[in-house]
Every structure is written in structure tokens, then in C-alpha cells.
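The complex appears here minus one protein chain, its other protein chains still in place.
After this line comes chain A, so read on.
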Amino acid sequence: MDILSLFIVVPVLTILVLVFTRNLKQARLVSVVGSLVQLGMAINLVFAYLKERAINSDIMVFTKDVVWFEQFNIHYTIGVDGISVALLLLTAIVVLAGVFISWKMYDLPKEFFISLIVLSIGVYGFFISIDLFTMFVFFEIAVIPMYLLIGIWGSGPKEYSAMKLTLMLMGASAVLLVGILGIYFNSNADGGALTFNILEIAKANIPFEVQKLFFPLTFIGFAVIGALFPFHTWSPDGHASAPTAVSMLHAGVLMKLGGYGVFRVAMYLLPEGALHWSWIFIILSVIGVVYGAFSAIKQTDLKYINAYSSVSHLGLVLFALLMLNKTAWNGAILQSLSHGFMTALFFALIGMIYSRTHTRDITKLGGLLKVIPFISVIYVIAGLASLGLPGFSGFVAEMNIFVGAFQQEGLFMRIATILSVSVIVITAVYILRVVGIMLMGPIKNESYLTLEKVTWYERFGILLLLIPIVGIGVAPLWLSDMILESLQPFIQGLL
């Protein structure tokens, strides 16, 4: 079995075993083992990749190709570059942390973990696919379980949220499918057979008229899940209703499919379309960046704050992708990773606070530093990471984005850049507001004095997410260089 297909096979096996489990204990044990193996494989893949990269200069390494549906030339083609390796590692870490955070999932545990792992299959598959169609299939596999996870295990108006989220993402998928088919039917511009293979299509010269037509469809199709303004509204409601682990996976990993897809498909295959349309999407993404941050200031529900913060942070990803140079792209990928770890950590912490105090309304909380110091201190750290403090991953990512964006000349680009840099101030406002109201100050409610201390599995889940945040923040060079190397093919399309 090749090193990449294992990323699909192991979770499938995990699910098969899960089917035979009888209770929570067994289900979570199986899930933990399965996810641990995944994490081990992901770490191993990083080293294997670095080793392979030294001797192999192909765009994608560890490739494998199996014909899947001959009639339409659909293949199961897989392979990775530095970008996907990094994102696979992110996924493995977040999934494992999610399993630990769901330690006490008494409600239908077996079904819950199965759905969670199905979701992860979709994500893993998406990141390793080189074939557009296969990629699309995995994309759908990742989105569908979300409906069940929120609809069944959610809270609040869960049916409404689940329905809204699914419909909006499905709507986007429909647009995306049109885009993908458009690319497919023009993939033989130089003659030969139609193909879904990304590397093949990149070599073909798709006519400008076609690119102009299909770039917006592909871009929007992917960007909706990346919370592009004004298509972001599924995310606050979705997050608010979703159970903790689902929010973690959703914001931490699933939303990354958007940026990745935009980059790998829309920008890579339709570079002239990107050049033509970039201005409008730059405007939308900058609006998302600033608007998300300002919306977050006024929210009182922790999950809404974090959801709007995600709109802002991921707006920065889309913005950076549109800046069309390697530094900004590197920043976009780093920001995807950084945001993935950070937001998963935030949702985990919010889940812990909610399960203890039974509220997510910050105006009802106060003085938590005194009663649950560990969780609170980590919340402060996560907050500082989120506002881009040096020493944490967010800083590394943002600085790449800003320096990269500043390489683009012209008044329009400058204004867009300065507006997006301004979030370093607005983010500080909403983060410190929460820290001030919720964690500091006097204890607002007597019953908080007896809150349960942090448990070992919670601690483990937290540290799992915190280590990469600090690790990237302190020593970014290996990761950023690994990504930087893989960006060369993308820039060539633009030259």
C-alpha cells in the first residue's frame, strides 16, 4: 500500500471496527487508536516528503494513478507537495484533538465517531487528490456528515443551522461542479483526450475567454466554505449549533478546503481568469477581513465571536491568495494552518467552558482565571496567538501575507493592503474584550466557585493543538521553506 492511500484506508478500517463497538469506552478507544495512527502517518509523511523532495523535483511526489471511470477519463490520482503535506498534518492533529475533546460523548457514541471519521476521510482525500473529479467527490464526502453531526448532536436551533449550512455549501458545490466541468471540457485545448488531472490541465492552454467564464464559478464554489463575504453566514450559526469536536473540525480543517481548492484549482488552472477577476475578489476578501473583525467586536456569544473571527482570518487567506506572489501565498498557507490550530483550540476551550458553566454568553461569565486557571490561561494564550503576537504561528502567517501584499504595486493594492493590516488593531480589541470580561474581573456567579478542574484528556487535547502554534511561531523556517518550494509551479502559470 502506498504511503498516501493509507490516509484513506486507515480511517475506513477504523470505521469498520467502530461498527462493532458496543459503548462509549470502546468507541473512543478505537477512535483514539485510529487517529493516533493517522497522526503518526502524517508526521512520518513530513519526514518522508522532505527526504523525497531532496532527490525528486516533480511538482507532486508519491504519486499514484488508478483508472476509476474510464469513459470520462476519471482517475484516482494522488500525490502531495509541501502544501498538502502541511495540511494533512493539520488535519491529523485536529482530528485527534477532536476525539479527545469528545471523551464524554454519551449520546450515540458509535455513530458520532463514525460520522467524525467519515468527515476526516473526505478531508484527507481532498488534500491528496490530483484528479479534479476525485477531489470533488471527497469534498462532498467531507461536507455531508456535517449535516448529521450538527442535526443530531448539536444544540440550540440545530435543525435550522444544519439545514442552512448544508444548503449553502451544496449550493456552492453546484456552482463549483459547473466550474470543474467547464475546466474539464476545455482541458484538451492542445488536442488529445479530455482530462481531470490537475497537472495535465495546468500544462494545457485554456483559452482566456473560457478562463474568464469559469474562474468566478470555481472561485466562489470553493470560497463559500472558506467564508468569503457575503457567503459566510452559514458559519456563525453552524458553529454555534455544532458540538465542540465538530466545530473544531469544521473551522479547523473543513474551512481550509476552501482556500486550498481556490489555490489548487481556480488559481492554478485558470491563472488568466485570476488576473482578470482578482480585483473584485480582493474587494470581497478585504471586506470580509475588516467586516468580520468588526462584527466580532459586538458579539456576546463566544462561538459567534470565534466564528466572525474566522471570517476575518480566513478572509486574509483569500486576500493573500489573490496577491499573486509567493510570499503572500506562503502566508496564505501558513495562515490556513495557523488558523486551523488556533480556532480548533478556541472551540475546544469554549466547549470546556460551556460544559462547566452551561453558558457561552460572556456577559454572564467573569473571573474564570481564578476558578479554572489552566483553561483560562490557555484561552489567553490562544487569544494572544489570534491577535498575531510574535512567538505564535499567527504572527508568522500574517507577516508573510502583509509583506507579500506590499509587493503588489498600485494604489488599489496599497489601500487593500493597509486595510487588511488594520485588523491587527481590531483583532486586539475583540480578543482583549473577551479576556477582560470573561477571564478577568470578579467572579460573577457563586456556582462558578466549584467548577470542575481540567481533566487529563482535555489537557492532552489542548496541548496537542498548542504545541504546533508555538512551534511554528518560534521556529517557522522549515515549514515556511517547505511550502515556499512548492509554490514555484503556481507562479509559473502567471508569468
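One rule holds in what follows: a residue touches a chain if its C-beta (ideal position, glycine included) is under 8 Å from a C-beta of that chain, and two chains touch if they have at least 3 such contacts; residues count from 1.
Rule of thumb we're sticking to: contacts and distances are computed from a predicted model.
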| item | value |
| --- | --- |
| Protein name, per the UniProt record, of whichever chain is missing from view ("Fe-S cluster assembly protein SufB", "MoxR-like ATPase", "NADH-quinone oxidoreductase subunit L" or "Cytochrome c oxidase subunit 1") | "NADH-quinone oxidoreductase subunit L" |
| Absent-chain contact - pick from A:41, A:282, A:318 or A:384 | A:384 |
| Full-complex contact with the absent chain, from A:5, A:63 or A:422 | A:422 |
| Listed residues A:183, A:375 or A:396, member touching the removed chain | A:396 |
| Hidden partner chain, touching residue among A:195, A:211 or A:295 | A:295 |
| Chain not shown, touching residues in chain A | 164, 167-168, 229-234, 237, 291, 294-295, 297-299, 326-327, 367, 369-370, 384, 387, 389-391, 395-396, 399-400, 402-404, 406-407, 417-418, 421-422, 424-425, 428-429, 432-433, 436, 439-442, 476-477, 480-481, 484 |
